[in-house]
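All protein chains but one are shown at their positions in the complex.
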Amino acid sequence: MTEPVLSVRDLRVWYGTDRGPVRAVDGVTFDVRPGETLGLVGESGCGKSTLGRGVLGLTPAAAAVDGEVVLRSPGGAGRNLVGLPAKEIQRLRGPELGLIFQEPMTRLNPLMRISQHFEEALRAHEKGLSKQEIRTRALDALRGMGIPESRYRSYPHEFSGGMRQRIMIALALVLRPAFIVADEPTTALDVLVEAQIIKILADLRKNFDTSLVLITHNLGIVAEACDRVAVMYAGHIVEQGDAREVFANPQHPYTRELLRSTISLSTTGLHFIPGSPPDLVEPPQGCRFHPRCPVAMRGCATVEPPEVVLPTGVVSACWQQAIEVEPSLVDELGPDGREPLAAVKEISVADEA
Amino acid sequence: MATTTLPTGPIEPTVSAAASRFGGLRRIVSAIREARGVPKFMLWTGAAISALFVITAVFAPLIAPYSFDTYRSGGHNFPKQGSPDGTHWFGTTVQSLDVLSRTIYGARTALEVMVLAVIFSLILGVLLGLLAGYFGGWLDRILVLVMDALFAFPYLLLAIVAGFVFSGISGGGVVTAALSITVVYIPQYFRVVRASALSAREATFVEAARAMGAKPSVVIRKYLFGNVIQSVPVITTMNAADAIGTLAGLGFLGLGIQPTEAAEWGYDLDRAIDDVNAGMWWTCLYPGLAMVIAILGFTLLGEGLNDVLNPTMRRRRISKVLLPAHTRRRTVTAPALPDVPEGEAAK
């Protein structure tokens, strides 16, 4: 198997607040291989965006970060981005790390032509390019996104939302990064345009050898565009593995509930997960999902579940699988630890997101 | 075509209307509580000085040894232009008036004028701003034109003109002075309130109110007012400081309050000009100092409020996070066997 472009090990990103640290990302481990798309899903407030930013070294000054984010350039040795000075990371951003934001309208300077955006991006990271080279590179990238040459000197406001998002992608791609984080790239877009952008993202891994972390709350998009999926809940990755496998046979109760509560064309009954993701200042003891989990056991409320590597390669952090795989672990749950947890039903609108 | 016989009389809410109308103030209070650093210092220093000023003004008859127009006591006339001593701490003026008493009573006058001016301009400015901002159209055009014209005048000149006009109507008292100053400030409130009313008018909740069937007067009172009023406290304190200066300016020019009506710092300063040449420093120092301190107090208060309330100036406090040692999760690996139906086991 090829070496991963990005290896994240035990990454933690905590924010300081008046009430105490918010454990937005709390010990996350995953790999992204060349040309692979990893979908990062979960409800709002589970730390998806923070993780995306943490990987790119874009966390605010008030955040404490530890763990490892190792980025390997093709053929080169890996380097840990955590603890790297801001200037160093800034230099890597663009040629090695790319970011596609949620709202393309706000990320393009309204006073600059599209051409100027490209000139600025290329000049900042690849010194010594001639004007002609810049133009060729930019037009190549734009053409890949279906933007005709005649629009090269237009201003951002002359484009529709979908076009702007394509421009953002082209801007990220023009520096040929090995690795891109796309944070909810289609949230503000219409269905058809969303589908077009998803198609572009799905084609990325075929046409370029770009690896992508796609952050989204839309499971349909993950199914459509991702090779692998990581499900995030309350700062943890609770399940990750091959997208087909996870969707066909979800292991963690949270993944199952998430899939069931998605409204799709095949929806025949409404289903939802009671309550909302926990306050990450004081996350629940034991498994963080236990207060909302339909199959929680008493032991789940006290002991944190181990990560279970299943034969399919899927990793799930749930006691149900843990005791299945390693029956001796039952003792850790304590006496009557396997009894169903009754408290789950008592969640009201008061806790709703 | 708009004909209907259904009654749509006004409905006056009674329950907790006050609580909701001033709900916006709640945010102000919490913002003040969260203030730190320089803004906090400015805010509290300003508040302390302003409080001192207000107390002095309110309790002037109790604090001042004499009334502002007393020139004799116990059968003796006060000394003329007497230097500060045990009986007259701040000395006396050419009219044999006690400088200390006049300075203290001056605070009273300043407060009265200030409060009246701020209240008048607040009511008029906010009302006109709301109407112009909500209805727009011709009303807005005309009001903006008038207010801009008022703005174009140098403010002291405007106050002088207004002073002349009003003194013919209401005499040379506190109310006249307050009205002349009001004219200067109305445009400031108008501008700020109109701007925020314009943006609030586009808000969905205003449209929602319209969709509920609320009449414009109800929309303005219940939906715009509470949101627009939040920008007002800052201008109010700034205007308060300014009003003291303007009043003194009018008094200095002899256009403000008649000396028989009340003690006024500006007038006293005007009278003290000749004394300075004669080497008498006390008749001008104390009223001047009082004025400076009062203006400083309100200015600090206003600037402090502005720093605290203005979201663009506000900064979130950062607290440093110390990460505890990380305990990695255990990993359990399933034997690589097929047919593991654990997905079913959970159900």
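Labels A and B are assigned to the chains in the order they are written; within every chain, residues are numbered from 1.
Note that contacts are C-beta pairs under 8 Å (C-beta built on N, C-alpha and C of every residue); 3 or more make two chains touch, one makes a residue touch a chain.
Here is the rule we use: contacts and distances are computed from a predicted model.
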Handout entry: Per UniProt, the name of the complex member that is left out, chosen from "Peptide/nickel transport system ATP-binding protein", "Isoquinoline 1-oxidoreductase subunit alpha", "Sulfate adenylyltransferase subunit 2" or "3-oxoacid CoA-transferase subunit A"
Key = "Peptide/nickel transport system ATP-binding protein"
Exercise for the section: Among A:Ala243, A:Cys287 or A:Leu341, single out the residue that touches the unshown chain. Expected result: A:Ala243
Problem - Hidden-chain contact residue, picked from the options A:Gly220, A:Pro284 or A:Pro311 - result: A:Gly220
Handout entry: Of A:Ser130, A:Ser150 or A:Ser328, the residue in touch with the unshown chain
Key = A:Ser150
Handout entry: Where the unshown chain meets subunit A, residue by residue
Key = 43-45, 136, 139, 143, 146-150, 160, 162-163, 190-196, 198-199, 217-224, 243-244, 247-248, 259, 261-274, 276, 294, 348-350, 352-353
Practice task
With the missing chain put back, which residues of subunit B would touch it? List them for me.
Solution key: 1-4, 6-9, 11, 13-17, 19-24, 26, 203-205, 207-215, 218, 222-223, 226-227
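Here is the rule we go by: only the chains that are shown with their structure count from here on.
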Exercise for the section: Using the touch rule from the top, collect the residues of subunit B that touch subunit A in their complex. Expected result: 316-323, 326, 328-338, 340, 342-343, 345-347
Fill in the blank from the handout: The answer for subunit A against subunit B in the complex is residues 10, 12, 14-18, 21, 27, 61-64, 66-67, 249-251, 253, 256, 295, 304, 306-311, 317-318, 320-322, 324-326, 329
